[in-house]
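Presented below is the structure to which this report refers.
Here the complex is missing one protein chain, while the rest keep their positions.
== subunit A ==
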Amino acid sequence: MAEKPQPFQVLYCGVCGLPAEYCEFGPDFEKCKPWLIQNAPDLYPDLVKEAGSKEADKVSDQLSSTSISDAGSSKPKEEVKRLPGGKIKKKEKPEIIIEKMTRNKRKCITTVKGLELFGVKLNDASKKLGKKFATGASVVKGPTEKEQIDVQGDIFYDIVDFITETWPDVPENAIYFIEDGKKVPAV
């Protein structure tokens, strides 16, 4: 009897779900890039190089800015709060979390949490989302008693552009997706 072949494990992209090598032809390569740099650097060596040079730019920016303001302490540090008992609590950075949930069968809901942290009125936002994606959207109390917006349908791939265009105060890098229970930056 022939030997039992082991199933081959294809590396599927954590963002778009395609085999990682096809992300460049996928629905939104830009969004896959951060994931690919982390998880599939061999497939896209150019991306890693690109990111590397960006990092280098950042560092040189930082260096030049520190030299102007002379003190090395101007480097932005995360604020820390001491809680009673001496525990250190990181200051919560406002962020927007987008999660897709599958409701019965293939229907799904995209939830958006955290818009209010950027001064966005949720009722207003929910109306805009509903209009933009021609679907139902509503403000509901989330599991942690915080309000969130539920939008019917899978709008995962268009929502980031919509948020940043509609509310320019929201920086792209404050938006995250929950994918398979993991938090990944949307951009």
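In this text, a contact is a pair of C-beta atoms (placed from the backbone, for glycine too) under 8 Å apart; a residue touches a chain by one contact, two chains touch by 3 or more; residues count from 1.
Definition applied: contacts and distances are computed from a predicted model.
Set against the options "Alkylglycerone-phosphate synthase", "PUA domain-containing protein", "Ubiquitin-related modifier 1" or "RCC1-like domain-containing protein", the UniProt name belonging to the omitted chain is "PUA domain-containing protein".
From the options A:26, A:94, A:130 or A:185, the residue with contact to the chain not on display is A:26. Although one chain is not shown, part of subunit A still touches it, namely residues 1-5, 7-10, 16-19, 21-22, 25-27, 105-106.
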